[in-house]
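Report on the structure given below.
Note that one protein chain of the assembly has been removed; the remaining protein chains are unaltered in position.
Chain IDs A and B follow the sequence of writing; residue 1 opens each chain.
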Amino acid sequence: MHALIAASSGATFPVLTALVVTPILGAVVLLLMPASRPEHFKQVAFLISAVVGAMSAWVMFEFETGAAASFQFVDRADWIEGLGISWALGIDGISLWLVVLTGALFPLAIVAINAEHTPKAYFSWILVLEAGCMGVFLALDLFAFFVFFEIVLVPMYFLIAQWGHGDRAYAATKFFLYTMFGSAFMLVGILATAFLTAAETGNALTFDLVEIAESQALATTTARWIFLSFALAFAVKVPLFPVHTWLPDAHTNAPTAGSVILAGVMLKLGTYGFLRFGIYLFPEAAVYFAPLMLTLGTIGILYGAIAATMQRDLKRLVAYSSVAHLGFIIIGTFALNTEGIEGGILQMVNHGVSTGALFLLVGMLYERRHTRQISELGGLQKPAPIFAAVFMVVMLSSIGLPGLNGFVGEFLTLIGAFAAHRWWAVVAASGVVIAALYLLWAYQRVFHGPAEGENATMKDLTLSEGLVMLPFLAAIVFMGVYPKPVLERMEPAVDALIAHVEANVDGFHEAEADELHPIELDDLEHLESDDADHGEGE
Amino acid sequence: MLAQIETLPVNTPDVDWAGLLPLAILGVGAVVLVMFRSVVKRLPADIETQVVTLVGPITVLGMWVAGGYAGENVPLASVRDDVGEPAFYIGLLVVMGVAALLVRTMQIGLDAAVTAGVGLSAISAVWALWDDRFTSTGPFNAIGDQFGVDGFSLVITGVIASAVVLVAFLLDDYLRREELDGPEMYVLMLLSAAGGVVMAGANDLIVLFLGLETLSIAVYVMAAMHVRRSESQEAGLKYFVLGAFSSAFLLYGIAMVYGATGSTNLIDIRIFLDSVVLVDDGLLMAGFALLLVGLGFKVAAAPFHSWTPDVYQGAPTPVVAFMASAVKAAGFAALVRVFVVTFGGYSSDWQPAVYALALLTLVVGSVLAVVQRDAKRMLAYSSISHAGFILVGVQASSPEGTASVVFYAVAYTFLVIGSFGVLTVVSGRGDRATSLDDLDGLAARRPALALAFTIFLLAQAGVPLTTGFVAKFEVIGAAVEARSYWLAIAAMVTAVVSAFLYLRIVLSMYMGTAAENPADDGSRIHPAAALAIGVALVITLGFGIVPGPIDELARDAVPHLVAAG
Partner (left out) sequence: MSDFLRSYLTVAIFGLVGFALVGAFLGLGRLLRPDKPNLAKTEAYESGVDPTGDMWSQSNIRYYIFALLFVMFDVEAVFIFPWAARLEAYEIFGLIEMAIFIFILLLGLLYAWRKGVLKWV
């Protein structure tokens, strides 16, 4: 695998480095611009993020499908030689779509929303955030990964604290401290991984992801402890059930662009981390802890769904629905088979698109009505039919209606989980039903019925807002109808990851969904062995 | 019987003047400055401006000469050979002219200019020693076997000299604002710095003690220098009483170690401990304990930290910047030299104590900081928690650990000077406006300053792409390598607690509504102070993004005990 990286690094233009550095340079440019013409900040910020988006699109088209599952477009340079830390960026089928999502979502979030005040700092922070997110998805070095993983906190903190609403100081601080708390353990974990691997293999100290993952030099117990330290950091970021409480606060109080980016991109940092750093680095531990993660994911699905049902604030409702959606990603990921992981990645992208769009719509609603309380809204369908229609499509995608993108991802994760750990999947599937309940109910209360007071005169979607929503709708429909181009690009990487797990974990075999059909109710042996696996795991 | 003493020959030690040059520059600088100011108390204003302008070129010459004397060759000799003598000297003149211009635009006073010049010359000497001498011939002793020049002491010397330069820039405007103008502060700072350099290179416990006292006594006076603030007087007295107390502990510890090993010379002690197995090491252990207490006081490690908040809050803000940077660096240099290097063979005996000390310091520094309402006091507690982090590196007792201590000392010096530099500017006339309420709305009043302060605070919190993060990374790495996982985790968790405190300061700057502050007249920041903050900022961010050079420096900065002979 390592040799393959070297072979593919012949690219002339360091496009991945450019993906990370361009937004930062953009932020510097913004800071240096005179404050006298505030309207230019948005244009410049959009231009820069659009350039980044174009570059990510170029990467998507240039990405070699069906090639060996190695990292492509690799950039590598020494960073801190004494510690064996390098600036290593690379992309494969797993990270490709998240990079594309990041590249696409940021320009839309920038163009859709105006800064309420001090646009210079606002757009600068958003660009820094984009650089950090890109860095996380591209990093192939544990140090670099951690740097980006942590640096995204700062811009998001300021976005919430300075441009947020309500109890923004509390929400921002909580967000920062929660995430930093998780990362604190991961930092120790990263260092332990590097130092212990170097001690075991006798090689020089390195933080290179591939090198460490391929050497698998750690003792089983050690690896399990370190996995837990990583898992805590990712669990906070996802967020998984017991450490999710920062999310509703952060979402509710964040400015709209902050919410869109938080839901669209930043929540994926955790799930992506599980895939790239949890499972890849510690396959044995991942298999060992899979039942735990599945349980937490399932709890997240049910808890998020039930909590969402009870919300009075539309934005908070969407926030809780995120908790539920991310639960699907987790159970798909820890099903540890092709369907599950592919579904998980697809669901990451889907969630970014649909929930990002939902937050945008809620933000537009708030701009018009200055309230997000469901009880104060009603009958909006009459004054704003287009708005209602767009909201409907996005919401249905979030529910997982067949033909729209949400369905494909959720379905795949459930298939994967069903093949691997049947009962978790059965319980989790009920989350789909509750999702339909809370979203449809909310839609009914907000858009149906008689429109009274201010609701009756609400402005419909303007042309520019419609143009912003168009890419979202296109993505929702396209990925729902024809997900093949997406899936075929990620497949080699996913297969390689599973092969890596199979190769490094004794007695682990991918629970393939193909084995399920035709439904073998009489295959009691299979069921028993399946149960026995669980017994071991717990 | 009494008359039987024969006249023994006195061995005058071999003195390597070049190795002593940084120390000599700082010490002689202090003496010359006080002498000059004693003879010429005040120059007429227009003559003073001319003289200050002259200090710039003289500093350039001083750096050139200092570098030339310390190194094997005259610095830039190769450049001179390349471009030919006339061109070289014309170039030198141009640089001197630029320096003069720079000093003029900084509107800096004579004392501050001289102090900064002395500091820069010392840095130049350190640079030359490192480049020409240390990297080619390795560590050596400067006076007999009493004072060692190795990578470690050189880097710490450089750190202390840099602190002198930056704090001199901060002091200039501060002293005029507070109507305390005079050469005393600068002279004391230079003397204190000289003491710190002695500590960093001391190869003998007595020399170490001399350095420590020179460093401390000067700082006690500096802390009490703000004559119109009772808090400052209180700080000075408190610092003095507790400091003297800790010196007594240290001295007692030295006596114990002498009793156990028969020498106060670190080289002899090391040789003795390596070659002899002590049957009864109680005396040595007691010596360890007392030395640890004495040095723990100096670096503000809990439970010997109780002076820190009061002293930091009361002392003049630029002085706090000096205390938190140079004094702390010197203290840790001594700690590493004595414990990690000399008593390295007995690390299993003192490591648990340092472990406990580090843990306690981290917890106290972070948790107690949370309930404070004054930014200066908060930063005082945060400096305690940083001391805890450095102790984690000391605890590792490994080359990795020592490198991390050096890295942390370098990074923290600039961080803390920047932080207190900002506070110096905003604290206003009377040096009082440092509570969180006073910082309210700073971002609206002074956006650039608020951004700089934010970066310093985030760096202290350990946010990546700053030196603060890499420093924490190295320290935690050293702890992990030494298999102190729980200490590493505890350190990181307390870092999160500390982050809450930094965020509180940031929040009050950005969310506060008070657009006007009576203490802050909103005048332009004095160019010299702005330069100091700017330099600290550039180093914090620059070496945060590209930490390689400092990392390499820290790795090369290995303390070494060179046996005499």
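Keep this in mind: a contact is a pair of C-beta atoms (placed from the backbone, for glycine too) under 8 Å apart; a residue touches a chain by one contact, two chains touch by 3 or more.
Since we're looking at a predicted model, the values are computed, not measured.
Undergrad: Tell me the shown chains the invisible chain touches, ordered by label.
TA: B
Undergrad: Given the contact definition stated above, which residue among B:T12, B:T137 or B:S275 touches the chain not shown here?
TA: Only one of B:T12, B:T137 or B:S275 touches the chain omitted from view, namely B:T12.
Undergrad: In the full complex, which of B:S38, B:T137, B:S275 or B:S348 touches the chain missing from this view?
TA: B:S38
Undergrad: List the residues of chain B that touch the chain left out of this view.
TA: For chain B, the residues touching the absent chain are 1-2, 7-10, 12, 31, 34-35, 37-39, 41.
By definition in this document, only the chains that are shown with their structure count from here on.
Undergrad: Go ahead and note the Å separation of the Cα centroids belonging to chain A and chain B.
TA: 44
Undergrad: Can you tell me which positions in chain A touch chain B when the two form their complex?
TA: Per the stated touch rule, the residues are 78-83, 143, 146-148, 150-151, 153-154, 157-158, 161-162, 168-169, 172-173, 176-177, 180-181, 184-185, 187-188, 191-192, 194-195.
Undergrad: Using the touch definition up top, name the residues of chain B that touch chain A in the complex.
TA: Listed in rising order, the residues of chain B that touch chain A are 403, 458, 461, 463-465, 469-470, 472-474, 476-477, 480-481, 485, 488-489, 492-493, 495-496, 499-500, 503-504, 506-507, 510-511, 546-548, 551-552, 555.
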